[in-house]
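Take a look at the structure below.
Yeah, one chain of the complex is gone here, protein chain that is, but the others are all in their spots.
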Amino acid sequence: MFKEMHDLFQWAWLIPALPFLSFLIIAFVTKRSKRLSSTVSILAILTSLSLAIAIGLGVIQSGAEIVEHPAIVNVNWLNIVGLEIDFGTIIDPLSAMMLFVVALVASMVQIYSLGYMRGDVGWSRYYAYQSLFAASMLGMVIATNLLQLFIFWELVGLCSYLLIGFWYFKVSAREAAKKAFITTRVGDFGLLLGMLFLYTKFGTLDFAALSAALNTNFQDVAVIGTVGYVTVMAFLVFMGPIGKSGQFPLHVWLPDAMEGPTPVSALIHAATMVVAGVYLVARMYFLFDHASPAALQFIAGLGAFTAIFSASIAIAQDDIKRILAFSTLSQLGYMMFALGVGSLTASMFHLMTHAFFKALMFLAAGSVIIALHHKQDIWEMGGLWKKMPITGTTFFIGVLAISGVPPFAGFWSKDEILAHALHNGHPIIYAVGLFTAFLTAFYMCRLFFVVFMGPEKKENHTKESPWSMTIPLMILAFFSVFGGFVALPEHNFAFYVHYGEFHHEPIAWGLAGISVVAGLLGIGLAYVIYVTKAISAENVVARFPGIYKLLKNKYYIDEIFLWLIHNIMDGLGKVLYWFDIYIVDGIVNGLALITRGSGKVLRRTNTGQLQTYAMVFFFAVVVIFMVFAFGEGQLAALNPLATLGGVK
Amino acid sequence: MSTVVFFIFAILSIAAAWGVVTSKNIVHSALYLALSFSGVAVLYVLLNADFLAAVQLLIYTGAVSIMVVFAVMLTLRGEVSESNPQNRSWFAGALVSALVFVMIGLVILTNTDWRILAAPWTSGGSAEDMSLLLLTQYMIPFEAAAVLLTIALAGAVILAKGVNESK
Partner (left out) sequence: MNLANFSVGLSTYLLVGAMLFSLGLYGVFSRRNIVAILMSIELMLNAVNINFVAFNRFIWNQKIDVHYILTGHVAALFVIVVAAAEVAVGLALVITIYRNRQTANVDEFNWLKW
């Protein structure tokens, strides 16, 4: 059975290859025909989805074997002296899960885009980029070595740039695209350094080889170097996820990335690209495990901080997409600190469930935006449930899922994260996570109540979106409802996706209850404020005007960055400019001056004046004479001119 | 006695040579030149080269100096008293010529083989012996010298006459 599965796994490379082929076809062949472009793209991604499902089933059927022996196929790509890089695919439960999630969300988004992007001039370009992104992301999750992963990582970043700035005639879109790319680049710099360190130390970037090296040789200090060295590598590698997965302080690009079309936000900035950082940490978990505990504690602390930081900003935002963006940041923080407290399983589980309900909510928000002709302020919406039942229902399912209400998917994953946090000895992080859960429920329900409940605004003429948009919503809602049940069976999610030894842990119902209560409290508070209006939101704002301003302006982080850039970097620029003008130019000009000066001096030998020539001539005669007379060191002798002879 | 004479005329020659090369007035230089030549002629006499001394006086002081004066006359421009200025790099020139002098002086003074004393010459003029040499052993250079002089004469005339612009 495993052997047959193994044969199936050999074809895993097709999964990213098909969307890439679709990208090429759209870019070069079908650009003019809108219908052909989207058909090709959707066909490709659906085929990849089927393959991913097949592989997923194959993994499940392989049982424990696939966990111990992942199916790895490697092809030697680059072989120069000192550098050997392979390209390959790895199929293990983690990559299979990621393949499924990415392919599902990507196909749902592409189908949804048929309705959302209707009438847009750049239709073919959009689908080309979508295909390219799907190919890159799928390629990333089956990469066998860090360099291959990094190549796809960068490609994914490129697609993000292209798709954020899709409506390039808008200045804000262009700026947002640049901001996204540059901010993630800062993180990628650290990642590159980490890769260099790893390669220098271990001579390989292959995950399996690195894991083996770290595991077996950990006692041997000479091979690995000190724990500190490994910690440095871990920190550097983690810088990539800080940028890509929007941890503080490199989170600033994600809210601005909402300038792109909503399906793009759903796909890239909710479900797939931003989790690339989390995925990387999960893949390289052996590195963090062998580093000093400070590394994992840092990840945990940063993740928890990001979670509560973003959640606090979200409660004061008015743009529907921005609320969702900060919600994504907050959930990414959850995933990170889950990794930090030592539970790879919980983190990956939450990654999966979050992909479902966050993509769902983004697509539903897109449905609302289109219905209201591109209005995005929630205070201009209201009472939409009557006119848009499918959108409203699915969105509500998403809200319940993210709030951690059982039996929806978010409950299982969030509960597992919090349970692990407490059990592994991080009570503060547990408390932060719990409070953030309360905040999450609050702001999501605030969003839902304001947009879908209450009185309708007269100027909004809405109707439900077409089937191309509502069917993906329903499919994703299905997974948001039932996706959490993979935690239940004997061979549950944890059985397949884990790090180190597997212990079958029973679900801690007590802690689960506490987190449910926190979620319900949040929902209740939102209900009280926004539905019954028993507590007036304006009064609360009036009592804490400073805090409200701080939250609404995202803690002024963007302004701080701009100040830093203008003052520090411009100052540095001035110093370097001075350096360039005086030192570099000085050297170059100095060379020219030397040439000119020596020319001026040497010119005097060629005056054309015979007397000068004669002088030099005679001087040379004297010199030659001196050489001959005293050359043999006969200066001491009384007769140094014996060589000149005498007269007999 | 001969020592005294030697010193007088040696110093005379050298002083006159100094005057040649340092005088600002070119006519003075020319006259100093003639004086130097005369001094050297006396030195020749002391060296028992009486024929040569006569030749020196005839040709150098008698013809060459006069020719130089003629040339000075024909190429004089501006004030006579400033017609022989120094070069800009006279100091370098002084240095080099001093070095040359030191070099030659070294050779002269460190060679222990020079004879200090010369045996006195018995009487007899040198013209007879000179002519013997010229017409026997050095016949060919003699004739060549004659040809040279002829050519020099012709050449100088042509050069000095100038070339008319051909139409």
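The chains carry the letters A and B, assigned in the order they are written, with residues numbered from 1 in each.
Just so it is clear, contacts are C-beta pairs under 8 Å (C-beta built on N, C-alpha and C of every residue); 3 or more make two chains touch, one makes a residue touch a chain.
Keep in mind the model is a prediction, meaning the values are calculated, not measured.
Residues touching the missing chain, restricted to chain A, are 606-611, 613-615, 618, 647 (touch as defined at the top). Although one chain is hidden here, its contacts on chain B can still be listed: residues 2-3, 6-7, 10, 13-14, 17-18, 20-21, 26, 29-30, 33, 36-37, 40, 43-44, 46-49, 51-52, 55-56, 59-60, 63-64, 67-68, 70-72, 74-77, 83-90, 92-94, 96-98, 100-101, 104-105, 108-109, 111, 114-119, 121-122, 124, 126, 128-130, 132-134, 138, 141, 145, 148-149, 151-153, 155-157, 159-160, 162.
Keep this in mind: only the chains that are shown with their structure count from here on.
Averaged C-alpha coordinates put the centre of chain A at 99 Å from the centre of chain B. The touching residues of chain B, counted against chain A in their complex, run 87, 89, 92-93, 96-97, 99-100, 103, 106-107, 110-115.
The residues of chain A lying in touch with chain B in their complex are 611-612, 615, 618-619, 621-622, 625-626, 629, 638-641, 644, 646-648.
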